[in-house]
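As you look at this complex, bear in mind that one protein chain is not there, while each of the others sits in place.
Chain nomenclature is as follows: A, B and C, assigned in order of appearance, with residue numbering initiated at 1 for each chain independently.
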């Protein structure tokens, strides 16, 4: 289990290469990549603030719960903070399990919890000013399924 | 949209690198890797037979349906046939979408359909002989959710 | 003339991957009956058609489907891809 919180970019392809492999019992790997989207076409950058210390603890707790619930062979979470450009990778999650259902469920669980329970806050800076991204009800509701 | 059916190995990390990026509207990429599992510890190899022609058509139809249903920006399916060793990658699926829900749903849809509707047949060759892998009821049932 | 293809254990039981047949069978089920009457190895392969799937010109079909105009029939067990 690895959790990395960093301002530096990460290499999704390199992180995916070999992830979860090596154990005889691994049949399924799911990897997720989140990217800075420019919905309205005027985004110049995104700034991600976080709560050092709590971030690492909160994500480690989620990852441990996922490992236990879905008997994961491995899990990886990388999340960036600081200044990001449109199109840049923000974060990734990877899960390795015996079967595909467990690997998918664990990855979706981690994404749902990262969205609403990891202490990150996004600010979008564009031509028309700066705005904190509001939390969505549907993201909060998504936790209900776990 | 790319579909590749091949006996040669593929490089999961290299395929993941840059997949789905470049479009301003992509916020989520999901990649899945299926690996030859050695459940009972005696597997010497797996042989995957397929139906050339139908395989490509069936998978292209699934991929097109996924693109339409979840407005995917890109989709990639690679599936191997021939002889594989335990621990080797069998196949992968990648989806790129605006939001994570669509990217996850499309990847799971493709996996469920590949399992039960793409003309591949797996044979396990081990110390105690050779055996065709039986289709599982739960894989057939999984199609019901789509 | 129609091409008949066999995959996985169907291929192994019948002992060949494909053959070209002259048939007047109207449906897939009729063709199966014709084949089963030919030789034991066909009778063995088709003994339980609920364990089999059929494709007509590379599209999944039912055993009740008509063969008119079809060039390629394939028989195989349930698929195990992914």
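Methods note: a residue touches a chain if its C-beta (ideal position, glycine included) is under 8 Å from a C-beta of that chain, and two chains touch if they have at least 3 such contacts.
None of the values given here were measured: they were computed from a predicted structure.
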{"item": "Touched by the hidden chain, restricted to displayed chains", "value": "A"}
{"item": "Residue, one of A:13, A:87 or A:119, that touches the chain absent here", "value": "A:119"}
{"item": "Of A:3, A:43, A:91 or A:106, the one touching the omitted chain in the full complex", "value": "A:91"}
{"item": "Missing-chain contacts mapped onto subunit A", "value": "34, 49-51, 53-54, 57-58, 79, 90-91, 111, 114-123, 132-135, 140"}
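Keep this in mind: only the chains that are shown with their structure count from here on.
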{"item": "Euclidean distance of C-alpha centroids - subunit A vs subunit C, Å", "value": "48"}
{"item": "Length of the line joining the C-alpha centres of subunit A and subunit B, rounded to whole Å", "value": "23"}
{"item": "Distance from subunit C to subunit B - Cα centre to Cα centre, in angstrom", "value": "26"}
{"item": "Residue numbers of subunit C (touch at least two other chains)", "value": "82"}
{"item": "Residues of subunit A whose C-beta touches two or more other chains", "value": "100"}
